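Taking it in order: structure first as structure tokens, then the write-up.
Every protein chain but one is kept in place in this view of the complex.
So, chain A:
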Amino acid sequence: MATKAVPAPKTRPSKSEFKDKEKPAQIRSSNIVAAKAVADAIKTSLGPRGMDKMIQDGKGEVTITNDGATILKQMKVLHPAAKMLVELSQAQDAEAGDGTTSVVILAGAMLETSQKLLTKGFHPAAISDSLLHFSAKAVEVLESMAIPVDLTDNASLLKSANTALNSKVVHEHSGMLAPMAVDAVLKIVDPNKDQNVDLKDIHIIKKLGETVEDSQLVDGIVFTQKSQGIGGPSKIEKAKIGLIQFCISPPKTDMDNTVLIRDYAAMDRVLREERQYILNITKKIKAAGCNVLLIQKSILRDAVSDLALHLLAKQKIMVVKDIEREDIEFVCKTLGCRPIASLDHFTPEALGTAELSEEFQAGDSKFVKITGVQNPGRTVSILLRGSNKQVLEEADRSLHDALCVIRCLVKKRFLIPGGGAPEAELSVKLTQYAHTMKGMDAYCFRAFAESLEVIPGILSENAGLSPISTVTELRNRHARGETHAGINVRKGSISNIIDENVLQPLLVSTSAITLAAECVRSILKIDDIVNVIR
């Protein structure tokens, strides 16, 4: 802990500071204030009617976003305690992918409550222990109200993806993006076996132009490059796809070399040799039955020379070049082919097979799309379009959130209602539970239970409703046993939120509560900040 860093008392004149009993309290208070400020800063972006933030970075690049994790990452806060909250939202992003704003707001509310408790004379360690107990109990309550969901139940999955997209700029397209997210995740998981989803198997390709509505899910793969070579084919049915990692250009040795020509006849020979060499490669490729050739990007020399492109086009082989090295694995997995590092290994077995490979025009640019892959791997590509850079980036982030939500459901197959219902329920249930306890814990429990009401409060405030009347009504309903009552933002009233199709994965809420509690506990335990001067 930080106190270990206190130097030997006699060497430093500043030792008097540490005798000051007020110091730890002040540090704690300043940490809490700084961390709360972070929560305050992003609270307006919570919920379906949340607002966006515009962030202009030092280079003048503008980001417009509603995603808590992105806002905080871009914001560059300075205070170390505030930074902990930023990390907190990052952790939620990695764990659940959604609820990055709520987690910070929850932490902020818990900190505020802790501060009140501290002024009442509670010891930080006692608050912290109580908080641990509290979060465990909260998870229990949440699990008790959860609804199990089956991965074959498409409608429920759609609803939860919709809820995640609701607060984003692109939410008018949620009717299209939500099914896309659900289909994409379901395509890459085996519902019976998988407990987790590797989102890397979902390739999101962003391309400026058109509108978000023109985005599409591609069962196969899309390359943003156009096919190379003039006069080559732009559509191939029954494609045999080869992925090569070597170059089709005049050979080069590793060492410097020079070819000496002593005779004019040798000039012809040099030229002919080059042609023969390239021709030989292309013929071998053709002989293996390949008709779509993917070429890895090479920085040392041209991956493919003009001459080679010409010859490949003549042999009706479609060429896509500049495949990034990091994409190779994904491409191989999707197409069921093997990367071929040398011409000797270019055999029919290494090729992948697909129904159709074609070049298509979308807006101003051309793409190559390969569909109908035989023995496909569990991968999928999503081609995302957007009218400007900001919209495109935000669509990407929103889609990521939706994908994460579905992933959460794969990890933990339970749904809970959204719209502030779980928080209100927790608050009511835990207050009741507090009445059965004794001592400091009881006091802390009640205070923290109340702090959870901040989420419905902010939700209603952002929706333009009166927070006090809405929250009290919500509390009332939950006290009467309506577990699924939540804030219906569209109608501006309290209703059964499940009927409104506002659902979220259990994992998002449980991870938000546990992460927030842990973060608050670590902030509470700090009683000194030591700036190391370099």
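Brief remarks on what is shown
In the analysis below, a residue touches a chain if its C-beta (ideal position, glycine included) is under 8 Å from a C-beta of that chain, and two chains touch if they have at least 3 such contacts; residues count from 1.
By our rule, contacts and distances are computed from a predicted model.
Between the names "ER membrane protein complex subunit 1", "V-type proton ATPase subunit", "T-complex protein 1 subunit alpha" or "Oligosaccharyltransferase complex subunit", the one given in UniProt for the chain missing from this structure view is "T-complex protein 1 subunit alpha".
Residue A:Leu279 is the one among A:Ala91, A:Met176, A:Ile204 or A:Leu279 that touches the chain missing from this view. Among A:Asp57, A:Glu140, A:Asp190 or A:Glu329, the one in contact with the hidden chain is A:Asp57. Residue A:Thr258 is the one among A:Asn196, A:Thr258 or A:Asn531 that touches the chain missing from this view. For the chain left out of this panel, the touching residue among A:Glu172, A:Asp190, A:Glu324 or A:Asp499 is A:Glu172. Listed residues A:Ala136, A:Ala155 or A:Leu271: the one in touch with the omitted chain is A:Leu271.
Although one chain is hidden here, its contacts on chain A can still be listed: residues 33-34, 36-38, 40-41, 44-45, 49, 51-60, 62, 64, 66, 74-79, 82, 169, 172, 209, 230-231, 250, 256-265, 267-268, 270-272, 274-276, 279, 283, 306-307, 309-311, 314-315, 364, 387-388, 390-391, 462-464, 492.
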